[in-house]
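Note that one protein chain of the assembly has been removed; the remaining protein chains are unaltered in position.
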Amino acid sequence: MSLPILSLLIFFPVLGAFILLVTGKEHVKKIKVMALVISLCEFVLTLPLWFAFDKTTHHMQFVERHSWISLFNIEYYLGLDGISILFILLSTLITILCVLVSWNSIQTKIKEFFICLLLLEGAMIGVFCALDFFLFYIFWEAMLIPMFLLIGVWGGPNRIYAATKFFLYTLAGSLLMLVGIITLYMQGGNTFDILALAEQSYPLKLQLMLFWGFFAAFAVKVPMWPVHTWLPDAHTEAPAAGSVVLAAILIKMGAYGFLRFSMPILPEATAAMMMPMIILSLIAIVYGGLICLAQTDLKRLIAYSSVSHMGFVTLGLFSLNTQSVEGGILQMINHGVITGALFLAIGMLYERTHTRLISDYGGLATKMPVLASFFLLFTLASIGLPGTNGFIGEFLILLGSFMTRPWAALIAASGLIIGAWYMLSLYQRIFFNPDNPRWEGIKRLERREIITFLPMVILIFWIGLFPNHMLSYMHVSVAHLLEQVTGNPAGIASGVQLGLDAAAARPVPPLSH
Amino acid sequence: MISQLIFLYCALVIISTALLAVRFHNPVYSVLSVLVLFFHIAGLYLLLNAEFLAAIQIIVYAGGILILYLFVLFLVNLRQEIKGQRFVAHHRLSTVVSIILGLSLLAIIPYFKLGAKGNYPVARIEQLTHTKALGLELYSTFILPFELAGLILLIAVIGGLVLARNDKDDTANDVSDSTATAISEVQK
Amino acid sequence: MIPLSWYMVLATILFSIGIYGFLVRRNIIIMFLSIELMLNAVNLNLVAMSHYLDSLRGQSFTLFIITVAAAEAAIGLGLVIVLFRNKKTVYVDHINELKG
Amino acid sequence: MNIPFTLPALGPIMPEMLLVCMAIILVAVDLLYPRKNKLLSQLVVLTAIGMIIMLFKQTPAVTFGTMFIVDPYAIFFKIICLFGLLMTTLLSGQYLKIEKISQGEYYSLMLFSVVGMMTMISAGDLIVVYLGLELMALSIYCLVGLLKNDWRANEASLKYFLMGGFSSAVLLFGISLLYGMTGTTDLAGIAQYCSEAGILTNPALLTGFALVLCGFCFKVGAAPFHFWIPDIYQGAPTTITSFMSVAPKAAGFAVLGRFLIMAFPESQEQWGPIIAIIALLSMAVGNIIAISQQNVKRMLAYSSIAHAGYALLGLLTGTSEGYSATMSYLYIYAFMNMGAFAIVILLCAKGNRRESLTDYKGLAKSNPVAALLMLIFLFSLTGIPPTAGFIGKFYLLKAALTAGYTWTVILAVIFSAISAYFYLRLIRYMYMEEPQEQFVTQYSPGVTAALALSAIGVIGIGIFPGALLDWAAGSLIGF
Partner (left out) sequence: MPTYLLLIPFLPLFSFVITFLVGKRLGVRSHWLPIITVLISFSCAIYAFFQVKNGYRVNTDLYTWISSGTMTVSVGFLLDELTSVMLIVVTSVSALVHIYSVGYMKGEAGYYRFFSYLSLFTFSMLMLVLSNNFLQLFFGWEAVGLSSYLLIGFYYNKVSAADAGKKAFIVNRFGDFGFILGLFLIYASFGTLHYEPVFANVAQIANQTFTMLGVTFNLPTAIALLLFCGAIGKSAQLPLHVWLPDAMEGPTPVSALIHAATMVTAGVFLVARCNPIFSLSMTALNVITIVGSITCLFAATIALTQTDIKRVVAYSTISQLAYMFIACGVGAYSAGVFHLFTHAYFKALLFLGCGSIILGMHHEQDAKYMGGLKKYMPITYWTFLLASLSISGVPGFAGFFSKDEILAMAFVSPVGAGKFAWFIGTLVAGMTAFYSFRLFFLIFHGKFRGTAEQQHHLKESPLVVTIPLILLAIGAVGAGAFGIPAVLGGNANWAHFLEPVLGHPQVHPSHLTEIILMIISVGAGTLGIFLAWQMYINNPGLPQKMQDRYPLLYKLSLHKYYVDEIYGFLIVKPMTSFSRHFILNFFDIGLIDTLVNGIPKLIGRFSGAMRKVQDGLVSHYLAYMGGGIVFIIFLIYARS
């Protein structure tokens, strides 16, 4: 592919940001429209990826490779495989929705807001395309700046605390990763090329050190228990768009990092750390769920539910077999869609009511039936109702983890009960129950807002009913990944048929001992 | 033997005057005792057959620098100076520090080994006379430092001028300035 | 014949006394004096060493140090005068507005 | 008998000489045309640029015996110093008007100090080092004290003078010991003699080394010899502060590096760890105390202590990689720090210096451009990509790791995470608080140029660091 499509994707929003920068801040309308147009064009640009992508190979595609800092032989090295492509599409889609949802809710510094948003988009795409570890780190960190501003400038009452917490938390993590990256660079023959690094093998001791180094960065981003406490604050204070991006894309990057770096580069360490990771994930699932039961704050609740759902994702990734990993990746997308959508909805609610206390709501189903229906759909998706995308991901994850660690699946499945419990109570307390007179004559959804929801709805059903369209993109890459990690393209204990191999009759996989 | 006695005498005087200089209430006394100290250091220089340096020591230090000090000293009101407190707060800490530092410096003297011999044995210096020898060195080997020293003196001149001159014309505004700053500081 | 170590001991003691004076005295002028003491200690060291090393390097260095000392004295005292103009004091512990 | 006196080759030292002439000319011009301020600054700017070009053209050479060495290393650092001079001059015009500083001496003293720096950068002999150092120091004492009616400046200069005197005395004592032990003050000579006589681990020698080290650490403002930095930076005229934070620091690092690697190349395993401790101490002190600062200049002062610590990370390795890391870092630091101070100067108005952090509240609203630039510089100082600061830090960490100082690096990283806190605080004030007073800042051409220069530098180096890094690495060939 001669056209440097990926660079285009990365730098088009940046360019757009500059265009906005030079437009006078008084043309509010114009700025909004421009931002929308730019994000739309960006999305259109990503479509070729979807169609031109070759699903039959695990090799990187749309590769761009130029020497950048020859002294450290750092390269400007971009490429996609079945794992990353979906995130690109998601990012560009989500950005459009963010622009739409911020249309009226952002009142001050509108120009700056959209600039931040576009810069953020560029950085996000960069993170997902980068195949040079240094380049990746650049984008990874660069993302912090616009996000910090998004939360801190346009956020809620306690925004400064939240923004600082977010920034420092993440920075501390990533700096440790930086040390790891450099060490890896030295051990791996002075290269930052991820694929090359993955080729080689490293002593286990070093691998473990690096693993925890990377863990510091990725676990914070995911966020895994117990380094999750920045998320509720960030989500709560961030503006709607901020929460959406945060939920939909940013926290996926942690898991993506595990997939792209920790696993292929440090296979032995990954195998060795499987158990702790699974345990942390399980804690996250149950812990996050239980906290949601006690939440009184709308956004906090969703934030903690994210912790729980991302627990599913990490569980899937570290269960290391085809179903669980594919489920994990799919679940990342799903969670992005669902939680993103939930935050969109909450943003619209908040825009009208300016309260995040669940107890202030009630009976809204009569006042805003459309929103109620959408919200219900998202709720159901998030509690994994079959037919919605949430189910596919969770099912695959649980199935996969059951193959490797039945008891893990047992514990994780309890998350489904708790999930249903808190989400439905939330839904009831907002939309059901007697009307709250406070919201007499509350504004109904405008067309713009409904349009904002449609892509999400489509995705929810599309993935829910035809998940193979997504899964087919990742099969080969996941198989390759698993081969790198476990030596078996199907991963650990996948398809163990404990009934049918009469001799063993023990599904417990080799690694569990 | 004699020289050793002379050395010991000088050393004794130097140390005692130094101590006095830093202990005297009256700064003028301190300066004067330092004067004595300088003389004796010059004596030691002679002992090390560095006549030229000895001369310089007397001329520059005793003749120049100390006088400068005395002039400045007369700015201050000596009476209250004498009444006033000699030492800063927590000077015990400082004393301890300086003593430890001194001891640790003394402690390494036994390990001291003399370095590579140069090409100016005493005999040669005496034959050339110290002044000439030094002069030769200064104008050949040490020409660059010598020039630099010149520059430094130039700086001293300019600097001294700049600092000592009080520019009448601006003073008023400047004062108002500084007061303004002070006020703004207070506001902050 | 006097061993070099005697000179060094003397120089070191002188240096320490200089430091002591520099650290403890309030009067800035006396602090300058203490600096001079230190420099003299150094000079003594250098001259003695150069004497025993049969080289003039140390002595020439001493010369430069003396020059610098003079220059320093000039500027330092200039500063003291300015200070005295502004705040009518020559005490080091009166100049402590800048801190923290 | 008479010894024929031969004039040594003056080509290598030509830039310094020209600068001296320029300095004197400036004084003269100031005396002849008292009110031609623009002229002066333009002259200095031209000189600085000319010198930089000249230095780029200069070929490596050694003259005055071995006392004056012109090698790529020296040229690199000299260019940093001249860059500092250039930027400061650009910033000065506006500031001097506000503060009413007589211009002639101001510029000439600055030139003299630059001469001092350049001399000590090129010095191959401790005597020259000392003299250059004093030349620099004395002129800066005067510069700091130039605001005679401002008691803060006054206090600053006196403090600086006292501590500087002390440190140079210590330095001298150390030099005397080294001289006695080796019979020479020539750096290369010292190394040679030490290895020949095998006295590398002699306590006396090491003590001498330690004292000299302390002297230099004072100059670069590394803990525990950093105490002068905050007070002096805060009290001094802001232009001078910015100047001090870049040029003398660079010179100090240059001479320290030269000293370490030329005079004690073989005892790296002795001084490496010690410098590591000093570096960590500086980072700790700088970053932690900066958190509780209320005055921008003071905060930047502490940050400069911390950055000295980072820069030391490169030196302590004793490897050419480490050295080039430090060099490029200082260069980058010059850009970002100058930029930050440029903003401080930009905000400074007559009667209200706006140095308190609270003055920055809502800057994004009142002067968006200034705020944006400050944001960039601060993130660069924090070391967030894609700014230059990150590249510099990355290079340093990499060098230190390669040399095997893993724990040092990890601690350094933690400290830089802490440092993010106070940089962020300023950003928070600028972007997330409401403005207290509405004020407009006038961008004089000088300040504009300076800001543009540093902004371009910070972003440009951040994205295309190749040239700089290669230059730094290249400057060490044969060093």
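A few notes on this one:
The first chain written gets the first letter, and so on, giving A, B, C and D; residue counts start at 1 in each chain.
What we mean here is this: a contact is a pair of C-beta atoms (placed from the backbone, for glycine too) under 8 Å apart; a residue touches a chain by one contact, two chains touch by 3 or more.
Keep in mind that this is a model prediction, so the values were computed, not measured.
Among the chains on display, the ones the left-out chain touches in the entire complex are A, B, C, D. Only one of D:53, D:291, D:349 or D:456 touches the chain withheld from this view, namely D:291.
Of the listed residues A:322, A:382 or A:477, the one in contact with the hidden chain in the full complex is A:322.
Of the options D:42, D:270 or D:406, the residue whose C-beta touches the omitted chain is D:270.
For chain B, the residues touching the chain absent from view are 88-91, 93-94, 97-98, 100-101, 104. By the touch criterion stated above, the residues of chain A touching the omitted chain are 165, 168-169, 226, 229-230, 287, 290-291, 293-295, 321-323, 326-327, 363, 365-366, 380, 385-387, 391-392, 395-396, 398-399, 402-403, 406-407, 409-410, 413-414, 416-417, 420-421, 424-425, 428, 431-435, 465-468, 471, 475, 479, 490-491, 494-500, 502, 505-508. By the touch criterion stated above, the residues of chain C touching the omitted chain are 19, 22-24, 26, 92-93, 95-100.
The rule we apply is simple: only the chains that are shown with their structure count from here on.
Centroids built from CA atoms put chain D at 28 Å from chain B. Separating the centre of chain A from that of chain B, both taken as means of CA atoms, is a distance of 69 Å.
For the pair chain C and chain D, the distance between mean C-alpha positions equals 26 Å.
Residue positions 105, 109, 112, 114-118, 141-142, 145, 148-149, 152, 155-156, 159, 162-163, 166 of chain B are each in touch with at least two other chains. Counting only residues that touch two or more partner chains, chain C has 4, 8, 15, 18-19, 32, 49-50, 53, 55, 57, 60-61, 64, 68, 71-72, 75, 78-80, 82, 85, 92. Against chain D, the residues of chain B that register as touching in their complex are 104-105, 107-109, 111-118, 136, 139-145, 148-149, 151-152, 154-156, 158-159, 161-163, 166-167, 170-171, 173-178, 180-181, 184, 188.
Residues of chain D that touch chain B in their complex: 3, 5, 8, 13, 20, 27, 64-65, 67-68, 99-100, 102, 105, 108-109, 112, 115, 119, 125, 127-128, 131-132, 134-135, 138-139, 141-142, 145-152, 173, 177, 179-184, 193, 197, 199, 202-204, 207, 294, 350-353, 356, 358-359. Interface of chain D with chain C (complex): residues 127, 130-131, 134, 138, 141-142, 145, 148-149, 151-152, 154-159, 161-162, 165-166, 169, 172-173, 175-177, 179-180, 183-185, 230-231, 234-235, 292-293, 298.
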